[in-house]
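After the structure tokens below, expect a handful of questions from me.
One chain of protein is taken out of this complex; the other chains stay put.
Chain lettering (A and B) follows the sequence in which the chains are written, and residue indices restart at 1 in each chain.
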Amino acid sequence: MEACEIWRDLERIRAEAPLVHNITNYVVMNTTANALLAVGASPVMAHAVEEVEEMVSLARALVLNVGTLSAPWIGAMMKAAREARKRGIPIVLDPVGCGATRFRTDTVQSLMREAPPTIVRGNASEIMALAGAGGSTKGVDSAAASEEALAAAQALSRSCGCVVSVSGATDVIVAEDSIVRVHYGHPMMARVTGLGCTATALTGAFAAVNPSPFHAAAHAMAVMGIAGEMAARRSPGPGSFQVNFLDALYLMQAGDIENQ
Amino acid sequence: MEACEIWRDLERIRAEAPLVHNITNYVVMNTTANALLAVGASPVMAHAVEEVEEMVSLARALVLNVGTLSAPWIGAMMKAAREARKRGIPIVLDPVGCGATRFRTDTVQSLMREAPPTIVRGNASEIMALAGAGGSTKGVDSAAASEEALAAAQALSRSCGCVVSVSGATDVIVAEDSIVRVHYGHPMMARVTGLGCTATALTGAFAAVNPSPFHAAAHAMAVMGIAGEMAARRSPGPGSFQVNFLDALYLMQAGDIENQ
Partner (left out) sequence: MEACEIWRDLERIRAEAPLVHNITNYVVMNTTANALLAVGASPVMAHAVEEVEEMVSLARALVLNVGTLSAPWIGAMMKAAREARKRGIPIVLDPVGCGATRFRTDTVQSLMREAPPTIVRGNASEIMALAGAGGSTKGVDSAAASEEALAAAQALSRSCGCVVSVSGATDVIVAEDSIVRVHYGHPMMARVTGLGCTATALTGAFAAVNPSPFHAAAHAMAVMGIAGEMAARRSPGPGSFQVNFLDALYLMQAGDIENQ
């Protein structure tokens, strides 16, 4: 992963402000919209079955996130994903809490079957549950390290034909025959709600400008991690961290990426 | 627009803490509630059809916002708006994303027909779509400058008998035979999600204390813009901007308005 390629994607996002359509959870709607704006993209949140096809057709990426799932949202996700596939718009799926309840695991598995995503971005527990590899989840937090989910991620990538991005202290991104690890980030990131969902949303922005979903996923995790390190240096706690994280996404320069 | 009149409204809001009932979108519920509290008003968010009539009858303004619209919410907005009209409570309507999908345009047009609002507050693309003047929307962001929407705003104001407040680099507020332009604000405001929705919510607070919807709309946009300039002076990015914007609403003094 070259610093100059990460930077090139970031410059493209800032120049083109791609529209990213999110059908996501209530907890993170505000924070992921703000992260997308801070990085230079243009977010829209819309979930009504009456409008998701029309909305996604205007967008350059679709982000699906099952964090506060309920039945009416599943149909909207399905419709939007089918339309996105028909139009060649990349889909990023976040299987929040998969493994915690059967409802979530079943829903995500059926989404993956009916309208396969381009990229799945989850934590180790979620990826293992989704691949049927067991593993336990503690609510929406992972009970395993990302490396433990490597075999599951590879199996999922093969069976679904998608990139799998496993976040953790080290992020592991897997495509059919490639692996890349991202070592950026900071423990404070686990003390802010929805930073995993933010990683998913930013992956959507990168997929909008980079035709390689594998590189898009890796670059997004790198920018997340670098912004996290920049923010942690000036944040005594998770409140100031959130503020400084958005500022870091907005202020990040080529040098911040190269000097990592 | 006189500084002393803006200040008088702000003082009234702080003294009377008018209850503002919001039926708004998921993305901005938290941030618009906080902006209303920071400016001195008392927000309530309630959308159940079972309670909106009772809730709005306690309030001094009703704010409707279709940002994350779905079918069950439309009936509640309609019921609340009819009750507000019956009681003479001012209604401020934000047509978020009008023009992006037929569902939104149709819903807002039917809201305007069945229970006309006192004030419509939107960006140029939304106002043009609503007036049937064409124009294109990029999701929820405007693709046009507010001045381009002037004719559409005037037509909408005449046909609906309401004040139309078009936000942008310059805000243009239109009533039947009056126009006022507000030149305050800062480009950073476009990098924070929901500041348009915040403008709508604050317009509700001003309409609660000022019997002239035209002046209320203009004063709200002035306070938005002045707070934005105050915040931008000390904010390196959109994270710190959000924090400083709420502080500025809370701390604003007469001198901050006069010295603009």
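Everything below uses one rule, namely that contacts are C-beta pairs under 8 Å (C-beta built on N, C-alpha and C of every residue); 3 or more make two chains touch, one makes a residue touch a chain.
It should be emphasised that the depicted structure is a prediction, and the values quoted were computed from it without experimental measurement.
Novice: Give the residue, chosen from B:Thr101, B:Ser125, B:Ser146 or B:Gln242, that touches the chain omitted from the document.
Specialist: B:Gln242
Novice: Touch as defined at the start, partner being the missing chain; which of B:Ala3, B:Val44 or B:Ala143 qualifies?
Specialist: The missing chain is touched by B:Val44.
Novice: Specify the residue from the set A:Thr101, A:Ser178 or A:Gln253 that touches the hidden chain.
Specialist: That would be A:Thr101, which touches the missing chain.
Novice: Would you mind spotting which of B:Leu10, B:Ala59, B:Leu93 or B:Ala124 touches the chain that isn't drawn?
Specialist: Reading the full complex, the residue touching the unseen chain is B:Ala59.
Novice: Which chain B residues would touch the chain omitted from the figure, given the whole complex?
Specialist: 19, 21, 26, 29-30, 33-34, 37-38, 42-48, 50-51, 54-55, 58-59, 72, 242-251
Novice: What residue numbers in chain A mark contact with the hidden partner chain?
Specialist: Within chain A, the residues touching the omitted chain are 25-28, 30-31, 67-71, 97, 100-104, 138-141, 190-194, 235-240, 242-243.
In this section, only the chains that are shown with their structure count from here on.
Novice: Which integer distance in Å separates the CA centroid of chain A from that of chain B?
Specialist: 32
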